[in-house]
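Missing here is one protein chain; the remaining ones are kept as they sit in the complex.
By written order: A, B and C. Residues from 1 in each chain.
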Amino acid sequence: MDNFLALTNLIQPASLLALFPLLGFFVTALFGKSLKHAAGWIASGMILISFSISLYLFLNLPGEASLNFNLFDWIKWGSVNLSFGILIDHLSLIMLLVVTGIGFLIHIYSIGYMHHDEGFTRFFSYLNLFIFFMLVLVMANSYLVMFIGWEGVGLCSYLLIGFWFKNDAYNDAAKKAFIMNRIGDLGFLMGMFLMLFHFGGLDYTTVNTAAQALPMGNELIVSITLFLFIGAMGKSAQLPLYTWLPDAMAGPTPVSALIHAATMVTAGIYMIARSNILYAMAPFTMEVVMWVGVATSIFAAIIGMKQNDIKKVLAYSTVSQLGLMFAALGMGAFASGMFHVVTHAFFKALLFLGAGSVIHAMGGAQDIRQMGGLAKYIKITWFTFLIATLAISGIFPFAGFFSKDEILAVAFASHKEVWILLSVSSMITAFYMFRLFFLTFNTSFRGTEEQKHHLHESPITMTLPLSILAVFAALAGFWGMPAVFGQTHFFATYLAPVFEGSKQYLGEAHEASHDTEWMLMGIATVAAIISIAVAYALYISKKWLPETDEETTGLAKWVANKFYIDELYDAIIVKPLLVISDIFFVLIDKLILDLIVMATAWIVGFTGRTIRLVQTGNAGFYIFAMVIGMMVLMFFQLVY
Amino acid sequence: MNTAIEQANPQNWYLLLSTVLFSIGVMGVLMRRNALIILMCVELMLNSVNLLLVSFSAYAGNTDGQVFVFFIMVVAAAEVAVGLALLVSIYRNIGTTDIDVLSKLKW
Amino acid sequence: MLAEIFNLRKLIVPILVIGLAVIFGLNLNDWNSNQAFFNNMLRVDNFSVAFSGLAIFVTLLVFILSTDFYANEQAHISDYMSILTFILVGALMMFSFANLTMLFLGIETLSIALYIMAGSKRFDVRSNEAGFKYFLLGSFASAFLLFGIALIFGATGTFDLNKIADYTLQNQGNISPLFYTGMVMMVFAMLFKVSAAPFHFWAPDVYEGAPSLVTAYMSTLVKIAAFAAFYKLMSATFFYTFDKAELILNVAAILTLAVGNLMALAQTNFKRLLAYSGISHAGYMMLLILSAKDQTAGALFYYSLAYALSTLAAFAIAIPIFKAAKSEEIDSFNGLAKKNPLAAAAMSMAMLGLAGIPPFAGFLGKYYIFTEALHSDYFKTTLVAIFASMIGVYYYFKVIIAMYGKPENEVKMENSINYQLVLWVCLGLSLFFGLYPAPILNIF
Partner (left out) sequence: MLSLTLLSIPLAASLLLLFTRGGLSRNLALVFTLVQLGVTAYAYTVFNAAGAAPFDFLRNWSAKPFLNVHFSMDGISMLMIILSNLLLPLIVLSGYNRNIERPHIFYSLMLFMQFALNGVFIAFDGFIYYIFWELALIPIYFISFNWGGENRAQVTLKFFIYTLAGSLLMLFGFLFLYNGSPAHSLDWMSLKSNPSCSCNQSWLFWLFFIAFAIKIPIVPFHTWQPDTYKAAPTQGTMLLSGIMLKMGTYSLIRWLIPIVPAGFAEWQPLVISISVAGIVYASIIAIMQRDLKRLFAYSSIAHVGLISAGIFAMNLSGMQGSLVQMFSHGINVVGLFLCADIIFNRTQNPNVEGIGGIRLVAPQFATWFMVVVLASVALPLTNGFVGEFMLLFGVYQYNTWLSFFAGLTVILGAVYMLRMYQKVVLGKPMMENMVFPDLYWNEKLVLITIAVLIFVLGVYPSPIIELTEPVLKTLTK
């Protein structure tokens, strides 16, 4: 009862939660001119409020209860009633905290980073809108409402990636992101139609209850989950729809941080975790998800090795990390997946913001071949970046270690081959991350003189978020201490109620024995360290430098050019589409369809012009014709 | 019409005759190019009709036919008058009565 | 009715107008008085009264136009007026004949007068040609009419319509072939008079050649008269023997629709264009002759009215423009919208009316005709008519485009009050009957 009361008290804050960023968006968008740089603070303030609300909810949500209520009927026809509702449970709370928390830090950071940009206020309005849509996505209690956020973040990514709209390359990147997402969204839509048609509703409870009535793994659920997964591919940049993410680096660095860490890409993971029951009921889909994840992870990691743009490297690392998470989900380890989402959010945000700070210092340059030895110029950045790099490489005791290890453990327990592949990919990750790190911060500076003079540490608004994130990147892992350390796995237990429903379908998770776990961790750590050592050997002792683009040849060239995937898509999809469009217009529309119309008209006119000549003007002929006419008509009349 | 002819009674011969006259008239109109002659051919056609009417009215035993004939004559006269008048004015303007020349208005 | 004996020239037209107005009144006075004159030579019934009313009204309008039209040849105005009046007389006979004699006389009175009027521009070769062609073909056709009448007389021994109808009724089955032949020949003659294909050849040439006013008169009154007479014959006299002519009529109707519309497409001369459009309208009216068995006089009357109004309106604008442009090509309308938007608007209305687009009477008329035709299930013929009216739109819009789309020409039209009067009366009535057709539609 009091439980119920407690919940009802939460309704109001919950429904307000998302509105603050929206408010912020409107304020900054409408009064941006007059606000100047205050806009930045207002925007951040809004996010802070939302953050505190989510924190409040986090603390006050009683026990395992969840808050699920409808605000109003959105679309309602016939028997269908799609209402606008909010669901606050542990899963969404985690996401809320991450989104608002990291979002807030990124806002603060941006104040410093974007300080000199003339689109300052516009930037912050977009950021707020972004957060708003992400919150909608997370707090939705139905797939349709989730879809609002789903498409909304797509839009915001479009706006933000193309933020510097003077540059057409950036615009292309933005457009690419939006369209790629749209492709996924179509899948999502089809999935929704299936659910709406067969389950008669789109809110999670309806869907889940209806689904559970069906036998495990029947083709309906499989197709639904597959369709949804297509959506996830688009949103979370999995093969084959990942290409937009690296290009998304066109946006200002905080945006990249936001997209990669807090919002957007995690949506896919969240969606699958959210519909864990459906997925658990569709083993085939799980297989698909897992393998796509694994493939993406390896693929992206390989490409990452050869990238020389600091942000591009991070981008591919994100793709590969996401692959890792999908693999986890695919193996039914939803909690582990989410755990990695969170930890990854921290260190990836940190990495990007660090990169941003580096770029800031470098005065805009992003090519690591011009950097080097930055450590002594920008201490804080260097230190925080180091932590993040360690974290992502999975070095004990940093956050990445625990989450990654957990996934590896699951993999080891269920699919050995997956385990091997994932270990390889994380080795590669460790390698290219440290390659990046060394090239950037160690040895001596390779840039131009005036860049050298320009080098300086970023303002407090930027370094503070870095430090905060660094703390989390270092310690967040301890939320998910594996059993071997004798701790209770806080994270897993917290999320347990959410994934309760899917347990029965997954069968009991293989609990690996402790010593195997030790073994695994050992292997993982050793592997990581080895690859770090290699990186060190190559890029510090040997002072290797990535060769310039001209020199790269053979396989290396392939890798450096991302296996020419973009070119491939361009050749087999984009170009043909444009050609077809022209063909349709010129050939079918103008030449055939229109010609038919015009031809009929012409024929009529032509007959007119010809038979008109019968009117010779000769009276004799007229009489003759008349007589003939009479005879013919007579004949007709007599014959018929 | 042949059937009509077989169908007995003498006045079929009148019928036949007038038909022939009529046809001759038509032919004349078709063949000849001189407006005057064509005019006459038309007259011929009308007169064949007169003949027919008279014979019929005799056969039917009432005088309507004859009366009608008078009307026709009057009208024919009027027609000819008008026709000739037009012909004259045409002749004035283009100096010929060949109807083939009259083809300014066409198409 | 013989107002022409007055020779106070200036007064003639006013007097005629007044006279006509009076006659109009008298005529309407005869409504529902169903009486016969001259031992059933003429019969005045509602049909004849209605059409006479229409005819007189049209004549009235034409006379009003004529004052300006003949402004510069006052010398002959009395002749013209008298002849025009003769035409009217002929038309009236054709409305109210109860006897083939009267039919013949009516037609001839009308035709002969028309021959003269068509050729009345004595020094204009085109006019002469028009007159003579008309005369030639017309007299040829009347010969056929007469032959037909003669044969019918031979078969029935009478000229009286009712008696003829009785004859056909009494000996169904063994009607003498003479009768059929005669009927068919008369049908041919009438087809000629209504300028239905394949007997339409005279129409374009004559319309083009004749003085514009006469063309206007021809294309309205004469056509209406011919159709009224034709309808009367088919619906009453040949009621029982209709089927023997049905196919002829059907084919003729289709031909007329096709020829009229197709040939009109390529015309550049406005009067000729109207001539062809007149032929196509004859085609629509043919549908009514086809369904005459089902007593479609109402539709015929309504359509004649609509057609007459639109056509007169068109002429009321065209004539002064022709005068100014010294040409009767469509080009003389170019850019009219700029110089004289009102006239242009009026012209467009007239054209829309002719094209049969709501809200003008033309549309409802067509609609009525199609319903009747479908009702007496001439399915295909109606379909042809529908397609014909699709084509029709094109050439009517040629004029509109000329007025609005083409660059201005230097033609200045002077707006005389009479033209304006006629114009707006016609359009007003066309619109009025288009919106409030009940009184006319249900006249019979």
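Here, a contact is a pair of C-beta atoms (placed from the backbone, for glycine too) under 8 Å apart; a residue touches a chain by one contact, two chains touch by 3 or more.
Computed from a prediction, not measured in an experiment: that's the story for all the values here.
Participant: Check the whole complex and report which displayed chains the hidden chain contacts.
Facilitator: A, C
Participant: For the full complex, which residue in A:97, A:179 or A:424 touches the chain that was left out?
Facilitator: Once the missing chain is taken into account, the touching residue is A:179.
Participant: Of the residues A:578, A:603 or A:632, I need the one that contacts the missing chain.
Facilitator: A:578
Participant: Spell out, residue by residue, where the missing chain touches subunit C.
Facilitator: On the side of subunit C, residues 298, 337, 341, 352, 357-359, 363, 367-368, 370-372, 374-375, 382-383, 386-387, 389-390, 393-394, 397, 401, 404-405, 437-438, 441-442 touch the unshown chain.
Participant: List every residue of subunit A that touches the chain not included in the displayed model.
Facilitator: 72-78, 80, 144, 147-148, 151-152, 155, 158, 162, 165-168, 171-172, 175, 178-179, 182-183, 185-186, 189-190, 193, 196-197, 577-578, 580-582, 584-585, 588-589, 593-594, 597-598, 601
In this text, only the chains that are shown with their structure count from here on.
Participant: Return the chain pair with more inter-chain C-beta contacts, choosing between A-C and A-B.
Facilitator: A-C
Participant: Please report how many Å separate the Cα centroid of subunit B from that of subunit C, as a whole number.
Facilitator: Centre-to-centre distance between subunit B and subunit C: 26 Å.
Participant: Centroid of subunit A to centroid of subunit B, CA atoms only: how many Å?
Facilitator: Spacing between the chain centres: roughly 99 Å.
Participant: Please set out, as single numbers or ranges, the residues of subunit C touching at least two other chains.
Facilitator: Residue numbers touching two or more other chains: 132-133, 136, 140, 204-205, 266.
Participant: Mark out which residues of subunit B touch at least two other chains, giving numbers and ranges.
Facilitator: 29, 99, 102, 104-107
Participant: Help me check something: in the complex, which residues belonging to subunit B touch subunit A?
Facilitator: Contact set of subunit B toward subunit A: 26, 29-30, 33, 99-100, 102-107.
Participant: Residues of subunit A touching subunit B in their complex?
Facilitator: Against subunit B, subunit A makes touches at 612-613, 615-620, 623-624, 627.
Participant: Using the touch definition from the top, list the residues of subunit C that touch subunit A in their complex.
Facilitator: Against subunit A, subunit C makes touches at 132-133, 136-137, 140-141, 184, 188, 192, 197-199, 201-202, 204-205, 244-245, 247-248, 251-252, 259, 261-267, 391.
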